[in-house]
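Structure incoming, see below.
Here the complex is missing one protein chain, while the rest keep their positions.
Letters are used for the chains, namely A and B, taken in the order the chains are written, and counting of residues starts over at 1 for each.
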Amino acid sequence: MKRMLLLILVLNLFGCSPTSETKSLPEQKKENSTVSYASHFDLIQTGDDFLLHFMSPESGEIEHRFFLTKTIDSSRTGYTTIEIPSTKLITLSGTSIGMLSTLDKQQLIVGVSNKNYVYDPKTRTRIENNEVIEVGEESNLPLEKIIQSSPQLILYSGFGSDFPGSKKLNALGIKSIPIYDWRETHPLGKAEWIKLFGALSNSYEKAESYFNEIESAYFELKEEAKTLSESPTILSGNLLGDIWYAPNGNSFVAQMLEDAHVTYKYREAKGTGSVQLSLEQVIKDNTNTEFWINPGFSSKNAILELNTKLKHIGPLDKNTYCYSHNINLFWERSAIEPHHVLSDFIQIFHNVKTSDSLYFYKNIE
Amino acid sequence: MIEFKKTVIGHKKSPLISIDFLELKAGELYILIGKNGSGKSTLLKSIIGFNSLLSGEVLVEGKNITSFSKSELSKTVSFVRSTFPQTDYLKVDDFIALGRSPYTNALGRLSLLDKDIINNSIQTLKIAHLKGKFTSDLSDGERQLVSIAKALTQDTSIILLDEPTAFLDYSNKSHLHQLLKRIAHETNKCIILSSHDLDLSLDTNCSFLAINNSTKELHLVEAPAEKSALLNMAFS
Partner (left out) sequence: MSLTKKQLYFLIIAGILLPVLCVVHLFSGQISIEFQDFSNSLFHYNNQDTNQIIVRELRIPRMLMAVIAGGGLSLAGLLMQTLFNNPLAGPFVLGINSGSSLFVAFSIMTGIPFLSSDFGIISSALIGAFSFGVLIMFFSLFVRSHVSLLLIGLMLGSFTGAIVFILQAASSSEELKSFTMWAMGSLQNTELSQLPIISSLFILGIIGSILLIKPLNTLTIGEEEAKLLGTNYKTIRLVIIVITALFTGLVTAFCGPIAFVGLAVPNLVRIIFKTQNHFVLIFASVFIGGAFILICDILIQILESSIHIPINAFTSLVGAPFVVLIVLKRLA
């Protein structure tokens, strides 16, 4: 316990501050790059094959290079070869399941982190039937179990470095690739990762066409939102202990709120992570705020149980919305359906019917 | 004052001293002698009830020691231990004043009478120059004097002292013995002190309680005591 405190204190004092800015990314994109919005990966078509680059979210430097090829024994200097189409994948990232199921390729999955966090019904069934194994947390993977299921690739989330055991698995021919979609800040940047999954699963055209569809749908909604006259004020985030964490101005959520043509309360806060605030400050700033999103709970009682003083947050009584009534759905699919998230925002905040019902969000009672 | 009836003193499996019948009077100083390990401390602790008797009884003022309440006992018998507490920031005055604890109220407030008694003890032991010092700054000899002052302040009819002169130099030792004898006479207390310095004790000219080395019995040897007899009995 004491050690954890010390760690938290040290992290707070010496960098790793959530408010640090990401450095601006140098222009690494080559010609024939298929990627326009995502910053942490690049996919270059070369005939039937692909060059895949992963850029470090911190420095922007290319840290991994893969050569995705259909030709056996083909290789390229400076690149690690991955044969495509992939046959068996273990994924530690929830969004991967969402993207693969959009392409109808979720049967490639042979391993997930935790079955309780999976939304996709087909994958859940396969887990029940023992066609998909559970491997737990990235920091502590059961290597033998993984080797036994003989996957080709492991898709990991990459919390800073390669996960323990990746070198051993690599030596046995099991490659690992980082899925940095969660660190993308542009609303379409996350969704664009579906192109990677398309490349891996021999459905690149489908992925591209799907992406183009949602790209236009997104911009259409954005234009529509601009025309709406009202610009209500929004609060996002919640307390963790004594500190309120709200998304910074350049974060994913904040950019989406911007595109939904609303006034996000803390849009001036610099950075792409979260800003830390005291409860006093939040109460004081938000007496007239009209909506509260993403409090992280699905009922008002649950929120008050966290801290009874949250009853002083203005919008709590009527206008609080969250996705937490179906968390797995949100985390799995919101990345690949940003247009639906935007649609929800517009519908909630502007009271304009953009769809029959809300896709992800629900009013909290 | 103190009566021993068929008393056996010792620890669970090893009896150390037996006393068939012995009566100790008020107004007297008794010096308890015996070889090292013969049970002097144990005897003193048995009188105060810190050690259970293996058999028999000890009566104080006609009453069995085991039937005294803690409060009554602390007003009847005081004990000067051989070790001194290692407490920081404790003034000599406060230490001695603790001797009045059996008589003060819940907050430990000292009445005028209490203060008088405390001053008296300080005067009697001639330690006025130690007032205001911390007990942790005293020499071993000074600590012993201060402990005795506290026992005096406790105003009990019986005072027991476990090797009280170990750290004093010769003239002070002798002086202390004489002082205790005088106190016993003047205030009609029964004082027992244990000692292993026979020559000094003899100079005090008082009664002895000697632990017979062979029979393990306690013998009262009235003053004036004879050296060779005592030596034979207790140390051969």
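The definition used in the following text is that contacts are C-beta pairs under 8 Å (C-beta built on N, C-alpha and C of every residue); 3 or more make two chains touch, one makes a residue touch a chain.
The shown structure was predicted, so the numbers you read here are calculated from the model rather than taken from an experiment.
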Which of A:Gln148, A:Ser209 or A:Gln281 contacts the chain that the document leaves out: A:Gln281
Selected from B:Val8, B:Ala26 or B:Leu98 as touching the chain missing from the view: B:Leu98
Residue of B:Lys5, B:Arg81 or B:His219 touching the missing chain in the full complex: B:Arg81
Of B:Ala26, B:Leu59 or B:Leu90, the residue in touch with the unshown chain: B:Leu90
Residues from subunit A at the interface with the omitted partner, ascending: 1-2, 4-6, 8-9, 12-13, 240-243, 276, 278-281, 283-284, 287, 305, 307-309, 312
Residues in subunit B touching the chain absent from view: 48, 50, 70-71, 73-75, 78-79, 81, 85, 87-91, 93-95, 97-99, 101-102, 104-108, 134, 154
